[in-house]
Each structure stands twice: as C-alpha cells, then as structure tokens.
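As you look at this complex, bear in mind that one protein chain is not there, while each of the others sits in place.
For reference, chains read A, B and C in written order, and residue numbers begin at 1 within each chain.
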Amino acid sequence: MFKITVTPRFGDIDGLRHVNNTVLAVWFEKGRNPIFRMFTPDLDLSYEKWKLILVRTEFDFLAQMYYGSDVEIRSYITHIGNSSFTIGHEAWQDGELKAKGKAVLVHYDFIEQRKKPIPPDIRSQLEKHLVEED
Amino acid sequence: MFKITVTPRFGDIDGLRHVNNTVLAVWFEKGRNPIFRMFTPDLDLSYEKWKLILVRTEFDFLAQMYYGSDVEIRSYITHIGNSSFTIGHEAWQDGELKAKGKAVLVHYDFIEQRKKPIPPDIRSQLEKHLVEED
Amino acid sequence: MFKITVTPRFGDIDGLRHVNNTVLAVWFEKGRNPIFRMFTPDLDLSYEKWKLILVRTEFDFLAQMYYGSDVEIRSYITHIGNSSFTIGHEAWQDGELKAKGKAVLVHYDFIEQRKKPIPPDIRSQLEKHLVEED
Partner (left out) sequence: MFKITVTPRFGDIDGLRHVNNTVLAVWFEKGRNPIFRMFTPDLDLSYEKWKLILVRTEFDFLAQMYYGSDVEIRSYITHIGNSSFTIGHEAWQDGELKAKGKAVLVHYDFIEQRKKPIPPDIRSQLEKHLVEED
C-alpha cells in the first residue's frame, strides 16, 4: 500500500465548508505517482516514455472532510488484467475513512496508439501491492 | 437535457496534451448548476438554503479531448429514488462522445443533518429531464 | 477587447462563500485563448508550434464574487515590447468590476530555447487590442 499525506488548502473547501468532491480526483491522482513510476521511473511525459492511459475513475464520498487536519491517501492495486489494472484509493481524515475510489489504467503505447500487455517485471511489482477486495 | 459549452483552457491540458481527467469532474459539476437551481433557485450556499449532498461520482474516459475546440456537456436525470437521484453526464467534442459519467446526489437537510424525501414539485421537475438508460 | 463569459461552479466557491482567488488565475488564462491563437492559430501545443511563455501575473481582488451569476472576463493588450507584451484582464459580475490583473508573456522559441522578437504581422494584430492604461 502506498500512503501520502495531503494538507487541505483554503480553496479546496467549498461553500458548504467541506472539501469539494473534485479535490479527491486531484488527491487520488497524486497518490498514483509511485505506481506511475513503475512504468516510467523518471515520470518523463514524452510519448516515447509514458506508458499509461486512464479509462475510468469512481468516487464514493462517505463523510465530509474539513479544512484543519491532514488527510492520508492510501493507494493499492485491486485487480490486474492482461493490459489493464485497477487502483483502489482511500482518503482518511481524523482516523476515519472519508472517501474511497478506483482508477482503471491501461498499459498503452502512445507512438503505436494501442494497448499492450503489462510486462512481467512490472506485473510482479504491481502484485506486491495487490489487496483483496471485500 | 441540459447543455452547456465549455472552452478548454491552456492548463486543462496535461503533459500528454489531452484534457486531464480531473477537469471532467469540474466540467460535470458545472453542468449540474440548473439541477442545483431546482432545489435552491438562487444558489445560496447557506446551510439553511442549500439542500443537496454528493455521495458518488463515476467517469468513463472514452477518447482523448484536445485544447483547440469547445466541449458540450450534456446532463440529464437517469434515476429518481425516495431521497436520492442520479445525474448522467456526457462530454462531446468535435461531434464525438469523449467521456461520460454519473453523479448521485441526496436531498439533505444541513441543519438537521439528515436526508429527506425529494419534495413532489421538485420530483416532477426532475422527471422532465429523465432519460432512459441503455 | 476580448470578452468571454464564465459561469461560477459550485466548487469555485471557497469556505467564505466567495469565488476563490485561484479561480481568477484560471478564468484569466481562459480569456487569453484568442491572444494565444494569434501566435498559434490551431492552439497546437507541440514545441514546434507553441510560441509563448508566461513570465509574470498579478491580481487585484477588488470585491467579492458570488456563485449565482455569470462573470464576464475582459482581456486586452496594455503594452507591447520587442519580444514581450502585457495583457490586462478584468472580471465583471453584476455590472461591477470585481477583480483585475495582468499577464506578461514572451514570444519564445521552445526548440532553440530563446526569446524572439514579436513578428510584425502579429504585432499589428496585438496593437488592434491595445488599451491605454490609466
């Protein structure tokens, strides 16, 4: 499991004084950095070196998040297919699970513009972070 | 069906030169304005007047979106329950469906901090925008 | 003068129930699209075709902006130098000037990585939108 800590920003809070839903998309994307590095260690965004395309995300907002305390984003792998895999995300604040989500990514060749099987060495890295879903 | 047009911004484009996934969360939220107005006509965000809480979103990224042409966001109702309802969203660019999504909202009383049935007059407004799902 | 209309989004509003300051940076950047097109008509972001680099922005927040009404973003040219020029921006809501700002851009060659004089044909286009500052 990968963990990062994010500190809510004044403007992350919306008119209801809770963290806005779109901020979770940002935080979960930030949580994917170490998984992106498995495919592109230096995070070079050129079409020659970047290897992933996002095809689906989902978010469940379980409880409100507030401004004054940090949020821990936990990310892990929930499924590995032939060319795609699924990341699970959780946002914890004050010891409580506040939001969870998923992101489905595809191993993709931007030069040839087609998906490719996940190479065995990366697959074994992903498997180390595989968590059984409930 | 509600339609708005959004113009991609320079910074909406990410390092792969496509519209970043988190921008769709922003655009679809913008598309919900007319539905929010059914519950709070002046969009007053005080706890006395605001009546909706978001509990789930999902996004399918079907094809890449680019910087130079406008995007039409279409929003409609796909399901109406007792206190919750579901909005369907679509993003069209250059005549092609590029992304679609859903948002589940709950009619909520922020003072009493509990969900409430959707009032009949609002329910009939929502029903006018109900679209059968495939 | 270039004018676009932006509709505030639920999450553009911060905990004080005003448009967050960072949203103005987004709206003003959006207002620069027609000026970007003078340099790169199809807004192609490749290093071969994109020609501008941003070196400075400033923002004056004159009055609060709110959720429920549209905002007009006005953009114009306030200064043209040899290789750089300055854009003036204004945000109007409900007939009142709510924020203003500036952006300084440099005509830049991303392949050679150096600034270049503004070509005469683009200079004359910029001059058509030149507004004397107070």
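As a convention for this text, a contact is a pair of C-beta atoms (placed from the backbone, for glycine too) under 8 Å apart; a residue touches a chain by one contact, two chains touch by 3 or more.
Only a predicted model underlies this, so the values are computations on that prediction, with no experimental measurement involved.
Novice: Touching the absent chain in the whole complex: find that residue among B:14, B:44, B:58 or B:109.
Specialist: Of these options, the touching residue for the absent chain is B:14.
Novice: Applying the definition given at the start, please give the residues of subunit B touching the unseen chain.
Specialist: Listed in rising order, the touching residues are 10-11, 13-15, 17, 20-23, 67.
Novice: Going by the touch rule given at the top, which residues of subunit C touch the chain that is not shown?
Specialist: 15-16, 21-22, 25-26, 29, 45, 47, 50, 54-61, 110
Novice: May I ask you to list the residues on subunit A that touch the chain which is not drawn?
Specialist: These residues touch the chain not displayed: 4, 7, 9-11, 13, 17, 26, 29-30, 32-33, 36, 42-46, 67-68.
Heads up, the rule we're going with is that only the chains that are shown with their structure count from here on.
Novice: Which is it for copies subunit A and subunit C: same residues on both faces, with over half shared, or different residues?
Specialist: Interface between subunit A and subunit C is built from largely the same residues.
Novice: Report the inter-centroid distance (CA atoms only) between subunit B and subunit C in whole Å.
Specialist: About 28 Å separates the centre of subunit B from that of subunit C.
Novice: From the C-alpha centre of subunit A to that of subunit B, how far is it in Å?
Specialist: 22
Novice: If you average the CA atoms of subunit A and of subunit C, how many Å lie between those two points?
Specialist: 32
Novice: Provide the list of subunit C residues touching at least two other chains, using ranges where the numbers run on.
Specialist: Residues 10-11, 13, 17, 67.
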